[in-house]
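I'd like to ask some things about the structure below.
Excluded from the complex is one protein chain; the other protein chains are retained at their positions.
And now, chain A:
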Amino acid sequence: MSNSGASIEVKNLRKSWGAVEVLSDVNFGIEPGGFLTLLGPSGCGKSTLLRLICGLDEVSGGQILINGADVAGKPAAERNLGMVFQNYALFPHMTIEENISYGLRIRKVPKAEKKKSVDRVAELMALGNLLDRKPGQLSGGQQQRVALARVLVSGRPLVLMDEPLSNLDAKLRVEIRSEIRSLNKKLGITIVYVTHDQSEALSMSDRVVLMNAGVVAQVGTPKELYEHPANTFSATFIGTPPTNILDSLEVAFPADLKIAGGLKLSECLFGIRPESLAFPAEDLDFKVRARVQSIEYEGKVFLIHMRTDAGTAIVVSYSGGSVPDEGEEITVGWNRDATHVFSRSDGKATTLVY
């Protein structure tokens, strides 16, 4: 096991299957030892991107640099990286020990050394007493740990993971999530992690690449993505419940409001997180009237689903005392500093001028 990770950088990467372009102009990078997450809805090209990085598929254009060297054209085995597959891809006919040591066997590592490496990761992943079993005799969580052990045993500086937690129950998911995160810190390996679960991405990553239909929507730290969404897609994909997007024409806003970059106020959309909305709205800067449709009790808060006269849906996350009735019309509001502004034509974020 090495103690240093590899850096990875992807430049202008493209991939097409025949006439269909599934990835266009993808750019991002992560420093050694970092944790990068590829996040996006199903079918946006996350797995494709991962397969390009590890060399199982060929790129249609652009570069992949690992430790600064372009790996295009190098076979998968020579890229010095490991991959945890969706559904683990453990060999069902081999014992756990054979599964873990398979790569070492291929590379003809001497027996004694092989045994030492296997024992070390088995201890690290708490698999010691399972080594003689077959994968079918393990629980999902144990299989997951075997899949991790199989990558770790070779000491690769870069590890790719494709939705590794998607078949686990909620509790186990949180457990293994922190296990992966601590491996990343402890061993210093670089991890590129794929998920469609935004809360997973926010909680684990140093850096998130948010993708939508084959293009990168935004790259940044989890905090940047949450607090400064670069476009309406990013605003609505990150956070639960999603950001409310309201047309400026439906909203009462302060008369002195200006937008940077010369965009007219009438060409704007406002984005507000449900937890930033409040009522009564008398002393708030922005106001909108809407009718209560339904109310969900979430424990800590109420989710109040509302609809404006124009038909726009609004969700308010409300923790106050008196809950409005269904069908009641109320005015909700928010403050200037909770407002995200987007251009209506292309969805890109701009800023308010004070």
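As a convention for this text, a residue touches a chain if its C-beta (ideal position, glycine included) is under 8 Å from a C-beta of that chain, and two chains touch if they have at least 3 such contacts; residues count from 1.
In this section, contacts and distances are computed from a predicted model.
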For the chain that is missing from this picture, which UniProt protein name fits: "Tryptophan synthase alpha chain", "FeS assembly protein SufD", "Carbohydrate ABC transporter membrane protein 1, CUT1 family" or "DNA/RNA helicase"? "Carbohydrate ABC transporter membrane protein 1, CUT1 family"
Touch assignment to the omitted chain, from A:V22, A:A76 or A:A213, lands on A:A76
Going by the contact rule already stated, which one of A:I30, A:C54 or A:M204 would touch the omitted chain in the full complex? A:C54
Since one chain has been left out of the picture, which residues of chain A touch it in the full complex? 54, 56, 76-77, 82-83, 85-87, 89, 91-93, 102-103, 106-107, 134, 136, 154
